[in-house]
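Here the complex is missing a single protein chain, while all its other protein chains stay put.
The letters A, B and C name the chains in turn, as written, and every chain counts its residues from 1.
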Amino acid sequence: MTKSVDIGVHHVTRVEGHGNIRVRARDGVVEQVEWQVPEAPRFFEAMVRGQSWEDIQTIVSRICGICSVTHSMAAIKAVEDAMGVEVSEQTDRLRMLLHYGEQIESHVLHVGYLVAPDLLGQKSVVPLVASHPEQVKTIIRAHRLGNHIMEVLGGRMTHPVTIKPGGFSKLPTEETLRDLKQRLEAVVPDLQVIAELVASLADRLPKFQRETEYVALTHPDHYTFYHGRIASTDTKETVDVHEFESVVNEYVHPQSTAKWTRWHRESYAVGALARFNINAGQLLPLAAKTARLFGLQRGACNPFLNNVAQVVETVQVVEHSIQLIDELLTRGIRPETPRATPRAGEGVGCVEAPRGILFHRYAFDENGRCTRANICIPTGQNHANIQKDFEAFVPQFLEHGQDQLRLWMEMLVRAYDPCISCSTHYLQVEFV
Amino acid sequence: MSKPKVAIFDFACCEGCQLQVVNLEEEILDLLSVVQPVEWREAMSEKSDTFDVAIIEGSITRREDEERVRAIRERAKVLVALGACATVGGINKLKNRFAMEEVRRCVYDAAADMPHLDTYPTKAVGEVVKVDYQVHGCPISKKEFGYILRCLVTGKEPFVPTYPVCVECKMQENVCRYEFNEVCLGPVTRAGCGAKCPSAGFWCFGCRGLAEDPNVQAAREVMAEYGKTPEDLQGRLQLFNGGKEQAS
Amino acid sequence: MMKTRVCACQTKDVYLPERARVVASEPMTATERFLAFELESGRPLGHQPGQFVEVSVPGVGEAPISISSSPTRGAAFEMVVRKVGNVSRAMHELKPGDPVGIRGPFGTSFPVGGAMKGQDVLFVCGGIGLVPVRSAIQYVLDHRKDYGHATILFGTRTPAERLFVAEAAEWARAPRATYMETVDRGDGQWTGSVGVITTLLPKVTIQPAKTVAVICGPPIMYKFVILELRRMGLSDDRMYVSLERHMKCGVGKCGHCQINGLYVCQDGPVFRFADVAQIREAI
Partner (left out) sequence: MRKKPTRKPTIRKLTDSALRTWVAGLIRRQRVIGVQADGERFAFKPLTRAEDLRLDYDVTKIPPKKLFQPAAEPLLEYDQAANYRSIFETEPFVLFGVHPYDMVAILQMDQVFSEKHCDAHYFARRQNATIVVCDVQKASPNVFAGCMGTATIRKGYDVLMTRVGGHYVVEAGSPKGEALMEGLKNRPEADEASLHRREQVWEDNAKFLVRHTLRMKPAEIPALLQRSEDHPVWEEKAARCFSCGSCNLVCPTCYCFDVRDDVKWDLQGGMRRRYWDGCMLLNFANVAGGHNFRKNRADRYRHRYYRKGLYVPAKLGGEISCVGCGRCITACVSKIANPVEIYNRLLEER
C-alpha cells in the first residue's frame, strides 16, 4: 500500500465551528501534519470592555451556543467573585442542576448526532433515521431531556436568562422539580440503550494510545463539574482556580504561530476523559457500572475514548441530578431574590464545560463596568494535544491509506468535541 | 412541489441557532419531509454546489466573509438570515464601538498583526446581500423557524411581528420589568419571542432587533424617570443593536 | 372532563367558510387576475352590488375581496384580484375546480335599489376601484329602464392596467350610456385620453339634482374627484364611495377596519359621502 498521502480537510464537519486538517506524507515520510483553526475571531474579551457587570453573562453566553450555560455559569461566578457575592445552597444546587442539563444535551448531541454516524458508517444522522429508527428516537428523547432541564431552569434552551449574580431571577416550583425528577428517572433506560449501542460499536474506534497529561476540576465531595480546584494526572498537587493562568501557560510554539497551552508537558487534554481519569473514583453506582460495560478505567489514554467517557458522564449527571432534586425537595424551594451591588474588583469563574475546563476572569471599575477580561476555553486548551495526537497518529496509521486516515483524523478531532465557535482567542497557522 | 434543496452556512456566531434546528428533535423528520438539506457542516459531512435555499447563520466580520456570502447569494434562489448575528449583527457588533486595530491588539497583543486576525466592523447579512426571509432572535425560536420555513416552501410572506415585546409580555401575564426598576428593552424590541426572558424574570435585552418605528427617544426620557441614565439604556441597547449606530 | 358544545349560536359560526369552487380563472393584467366561483351547494351567493366576501385559500389564509359581478348575472360570482398579499397571490394560482372557502356576503351595497333608482348615474373609478363598481354597472345596465343616463369614467396609470376592456366596449355601446377612459401615461400605441381621472370630468355634463355618483379608487383619488364633483354642483349626499380597509372578521368585531366609529365591514364598504365627509380618517 502506498505510503503517500495528501489530506486537506477544509472545515471539518459535525463539529462546532471551523477547523482544518492538513497532512502531507511522501513515501512513508511525514512532511506536514497540522490542525488548523480558521474560525473568524470574534474578540469577546475586547467587546465586553465598558459593559455593565449585569450584562456580562448575556454577552459571553454568546461565545458558544452549545455551551452557553457553562459560559454563563463561569461568567456569573467570576462576577460574584469580583463583587463579593455569596449564593445560597439552594442556588448552588439549582445551578448544578441547570449545568447538568447542558452536559446531558451536549454529550448526547455529540455522541448521538455527531459521532454515531462515523461508527455506523454514515455521513450524518439523517440516514440513521431510516437505518436505526429506534436508536435515533432514544437519542432524541435523551437530548430533549437535557434541553428541557435548561428550558425550565434557565428560561430558555440556549443562552439562559435566569442566572443572575446572587441567584435566580425565577425559581422553579417544587412541582416542576418533581416533574423533572420523573423525567430523569425515565431517561435512565434510554441511556442504557445508548450505552449499549456505543459499546457494541466501540471496537470500531482506532486502537491508538498516547500518554498525555489530563486536567480537570476536582472536588472532595463529588464528581465535579462546577466546584473545586484544578487537578492534573501528572501531579498530586491541586491548584486554586484563581491561579488558572499558571496552569494554562499560553505560549507560542517555535514551529507554529498558534498559541498553545501546556502545564507539566508540552500539551494536555481536557474534557470528559480528563474528568474521568481524575475523578472516576467518585462516579455514582450506575455511572460506574456503565464505565465497566466499556471496560473504561482510569489511566485510559486513547483520545477516541473521550466519547465513551461522555456516555459514562451522561449517566453520572442524570444520577446526580436526581440526588440534587431530592435534596432540594427535602428542604423545599424557598423564595430568594438575587441581590448584588457593583464594586471595583476582579474575579475568576471556573466550571467544566462538556468539552473541558473553562476559565473566565474579569476586572470591574467601581461602577461595575468591565475593564478587562480573559477567557480560556477548553477547546483552546486541547489544540496542542490534538496536534500532538496527530503527530503520533499519522506515522502509526499511515499504511491504511489516504481515505481511511482522513476519516480517522476527522474522527479524532470530533472525539475531542471541539467547540471552535467558542473561539474567544485563537491563533492559527496557514489556511488550506 | 419538489422539495427545495437547503444549505446551511455559518459565519461569525456561536452556532446556537443551528442548535435550535437540531432541538426541533422529532420535528426534524417533519422538516425533512418539506426540504432536502444538502449541506449543513455542523450536522452532516455532505457538501453540495447546488441548492435552492441558503440559510445563513452569523455575522459578516471579515472581507473574505463578504466574498463568501456574495457567492452564496448568487447561487441561492432564496436566502434566509438565521438569528440575530445574521439579521441585525447581534452581539458581534459590540466590537464596532472600538477601532479594529485596538480590538485586535486587546486580545492578541503582539500577534495582532497576523493576517488571519483581520477583522472589520461587523455587518448583518442584510448589509451585504439581499435577504429574503429573516428569522430573528438570539437564539432563534425553533417554532418560528418551522413556521417561516413552511411559509418559504409554500411561497408565503410569514407574519413576523413588528410590534414591541410588551405585547407578548402582557399575553404571558408578566409583571412589567420596569416595576422592578430594570432597564428592559421590551418597549422598543421586536416581539415574536413570546417574551421568554421577561417570563423568566429577566429584562429584555433586545435580541430580535428594534421594533418598527421604535420610540427610542421616549425610552431615554422614561429611563430617566426610573432613575436610570442614558448610558444604562445605551449600554443595553448596543448589546444586540449595534455599537456606534445607536449612540446618536 | 367532557368537552361540551353549548352555544346555541354554534349552529352558525360566522367565522366558518362555506366551500366554493373556481369556475373561471384568467389573467387580466400583469398583476390582476379574473376569477369566478360557485358555491358548492349550488345556491346563489345572494349578494348586492358593492358587497364583499371573505375568501379562504386552504393553507394560506383569508382575505376580504369585493364581488365584481352583479347578482343579475347568474349563480357564479366574480372577482378581480390584485397580487398584494399571501391570499391574493395564492388566488392567482387557482385553477378551475380548485376549492376555496367563502364567508359572506358582507357589508353595505351601492344604492341600486334606493338612491340611484330613477337617477342619472355617474361612475368614477380609478384602477382596481372599477372592480367593485362593475357589479353596480352591470346591475344598472341589466335594469336599464330603472335608471337615467349612465356615465362610466375609468382611469388607470397605463393602458396595460385597464380592466374589463372588452366588456367596457359593450358598456360604451349600451343605450343611454357613456364610457370614457384615461391613462396617466400612454404607451406607444395609446391614442386615447391621457391625464388623471379628474381630466375626464369636465367632459361630462351632469344634472346635479338628478345624478348620483359612485366613486371608487385609490385613497389619493377621492379628494380630487370629490372636489371636482362638488364644483360641478353635486351635493355630498349624492355621492357614494367604497372604502378599503383591512377587514379581518367581516362581522364588526376585530376592529381593524374601523374608521372612527364606523366599521367598514358593517357600515361600509359603501358609504354615502355625506356620512363620512366630516370623518377625518375616512378619505
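We adopt the following convention: a contact is a pair of C-beta atoms (placed from the backbone, for glycine too) under 8 Å apart; a residue touches a chain by one contact, two chains touch by 3 or more.
From a predicted model like this one, the values you see are computed outputs, not experimental measurements.
Counted over the whole complex, the shown chains touched by the missing one are B, C.
Residue B:V153 is the one among B:V135, B:V153 or B:L237 that touches the chain not shown. Within the entire complex, the positions of chain C that touch the omitted partner chain are 1-7, 9-10, 12-17, 19-20, 56, 58-63, 82, 84-85, 87-88, 99-101, 219, 244-246, 248-249, 251-256, 258-261, 266, 280-281.
Residues of chain B in contact with the chain left out of this view: 1, 27, 30-31, 33-34, 146-147, 150, 153-154, 159, 162-164, 166-167, 169-171, 173-176, 178, 186-188, 211-215, 218-219, 221-222, 225.
Just so it is clear, only the chains that are shown with their structure count from here on.
Comparing each chain's Cα centroid with the centroid of every protein Cα atom identifies chain B as the most central.
Each chain gets one centre point, the mean of its Cα atoms, and the points for chain A and chain B are 25 Å apart. The geometric centre of chain A is 65 Å away from that of chain C, both derived from CA atoms.
A straight line joining the Cα centres of chain B and chain C is 43 Å long. Within chain B, contacts with two or more other chains are made by no residue at all. Across the complex, chain A is touched by residues 10-20, 22-23, 25-26, 29, 32, 37, 40-46, 58, 61-62, 65, 90-92, 94-95, 97-98, 102-104, 106-108, 111, 114, 116-117, 119, 138-139, 196-197, 199-202, 205, 232, 235-236, 239 of chain B. Within the complex formed with chain B, the chain A residues making contact are 11, 13-18, 38, 40-43, 45-52, 55, 58-59, 62-66, 68, 109, 113-114, 117, 123-126, 129, 137, 140, 143-144, 147, 154-159, 161-162, 164, 168-170, 252, 257, 259, 421-422, 424-425, 427-428, 431. Contact residues of chain B toward chain C in the complex are 154-157.
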